[in-house]
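Heads up, one of the protein chains got dropped from this complex, but the rest are sitting where they should.
First chain written, first letter: the chains are A and B, and each begins at residue 1.
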Amino acid sequence: MSRFQFPKSIISRPLYGVLKPRQGKFHLMIADAEGAEALFDVALADPEIMAKSHIMYFPKNTGQSYIGKLEELGAAQLYIGPSYEASVSRLRKILNDAKVGLQIYLTGTESLIGQGMQEVAAAGIPHTEVQTEHRGSVARRMQCVHCKGITEDVIYDPFVCSHCGLNLFVRDHYSRRHAAFQGVCVDAENPGDIPDPVELYS
Amino acid sequence: MSIQFKKETFRNDYTFRNSQWAIDRFPFPFHEDSYMYSVNMEQHQGGPKGSVFEKRFDVDEHYLSEMEDRAIVLAEDPLRCQSLPHMTLAGWDLLELIMVSKSEDYPDLFELHREGNNWRWVNKPMNIDDQFVFMDETTLPYGPMEYITRQTQGDFAVLDQRDDNLWMDAGMVTTQADWSLDFDIGMNFFEWHAPVPKAHEMGIFVRALKFLLNIQQGSPARRLNWTMTVNPLLDTSPENYHKWGVEKSTLAKENVGEKQHLRVELQTFFRLPRSNALVFPIRCYLIKLEELVTVPKWGRRFHRVIRDLPEELATYKGFINNRPMIVEYLSAFDDGQPTSDGIWPD
Partner (left out) sequence: MSAGTNKIVVTVTDIVEINKLVKRFKFERADRGQLPVFSGGAHTVVEMLDRGVTRLNPYSLMSDPMNQDAYTISVRRDDEGRGGSLFMHQQVKVGDELTISYPVNLFALDLRAKKHLMIAGGIGITPFLAQIKQLSALQGHFELHYSVRNKTVGSYVDELTEIYPRNTHIYYSDHGQLIKLVQLLDGQPLGTHLYICGPKSMIAWVRETAASIGWPREAIHYEEFLAPQSGKPFEVELKQSNKTICVGEHQSLLEAMEAADVDAPYLCRGGACGQCETNVISFDGNFFHRDHWLDDSQKASGKKIMPCVSRFEGKSLVLDR
């Protein structure tokens, strides 16, 4: 099953809900990987909504598994992209043309939800108005507090920053502006004393 | 008395020291022999003559050296000073507040001459004499917040007020107790305090926010906060933690009085008039244990506070490993005598 119950944590750590169809003239749904399953649930709850929806989907490591069923949803517009990164300018254009009242749905990995939120909030939609649902991997998008570089898909704690090479521990402190959790040097006080990596939530 | 500005460093050879004058006016933060979080706010309308509470923005002997240290930090990492686009107006508010306060409170050091929007600002200690047009960013070398906070001791968090919350949307942060402006910018009051243990459950932040949201123009408030730092390092940033963290491990029996510092933040809160934002200046005062224990009451009390502090707080404040050594050092200055109420020396 693609659902995961995150344990209670500090206040800056995002909480995810369950997507529900909302009232509105237009709906923008952004999903990656197993997030497709959450969109199926929305369509099931309100089949009418898809005619007013634009879906942006990134399969990540799920290949073709969800594509056929997504096509059958009857969305007004369906875009299947190779990666979220490749779609950013497309997303910005859509938000730039949008009107107040546009409903946003973000689902899939924390990285996708976070980055989608980043764009949507910059366009002027309050983050509290955006629906989110986590599905699939619990890997994190981490920012190294030292060099500011982002390391994607972090699943072990501690991990090595893909930019500066420092060994970082994984914090729950989260920045919406960076769409990332904070990674902090694990052996600053005792250089070389690096704990064995442990899989997140294992 | 005119202030004798010292030439000293907060890095490398660490030549920072407090004069007797600075020790006598140090804002010792403990009013009793134990410590727990509280919303310890009071009005910021002056204080005892010569104390750090007297002026709206305290200037002391470390001024020029602190400003030099800030310039070094900013040259290495410009992200320590950031302002989201909607905060420029608050930056002008802050510039005005500081220029007016300093020129009124320290007329021998600072002058402000205004003719309409044509302003002239004279900062004698820093050898600055600039003319600019108020509210016109093109007439200053930096944005208004950066310009004035490069000339004012302490960190500055500038908070936008919306939706019954405060949002950290601008700041100048180079002397922080291990938090990152670049990471926290844009967060609300509860989010940027998220890593603080215990206080959320105690309802501290809910009460503090309610108080802060209602701070009005002309009625600033203040409180003290504290932590511990090995060496007189102003820039205890997460950004540079991989460089300074190791210094914590250099603490030893022989050097604890010299190296271990109590770090006190005088936090003040002012409503900014044009933007309705709130500015939160966080002024850092450092004192070596061997300077602190020269005041007998402080030596006794600090020993008891550190000895009895809950483990979670000692961990959060970053000195859990060094606590036994610090307590041992301080115990020599605690003769078990009772201490008087309040923060002031007997």
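Operating definition for what follows: a residue touches a chain if its C-beta (ideal position, glycine included) is under 8 Å from a C-beta of that chain, and two chains touch if they have at least 3 such contacts.
It should be emphasised that the depicted structure is a prediction, and the values quoted were computed from it without experimental measurement.
Just so you know, the chain we are not showing touches A, B across the whole complex. Residue-wise, the contact with the chain that is not shown comes from B:S275, picked out of B:S103, B:S275, B:N322 or B:T339. Summary of contacts with the chain left out: across B:S103, B:Q161 or B:N231, the touching residue is B:Q161.
Residue A:P126 is the one among A:P47, A:P126, A:G165 or A:P195 that touches the chain not shown. Considering the whole complex, the residue from A:S12, A:T62, A:S87 or A:Q103 that touches the absent chain is A:Q103. On the side of chain B, the interface with the absent chain consists of residues 43, 84-87, 89, 135, 160-163, 210, 214, 216-219, 273-276, using the contact rule stated above. For chain A, the residues in touch with the chain missing from this view are 22-25, 95-96, 98-103, 123-126, 128-129.
The definition used in the following text is that only the chains that are shown with their structure count from here on.
With each centre defined as the average position of its C-alpha atoms, the distance from chain A to chain B rounds to 37 Å. Within the complex formed with chain A, the chain B residues making contact are 79, 180, 182-187, 190-195, 200, 238-246, 248-249, 321.
The touching residues of chain A, when paired with chain B in their complex, are 10-13, 143, 145-146, 148, 166, 171-173, 175-178, 182, 184-185, 188-191.
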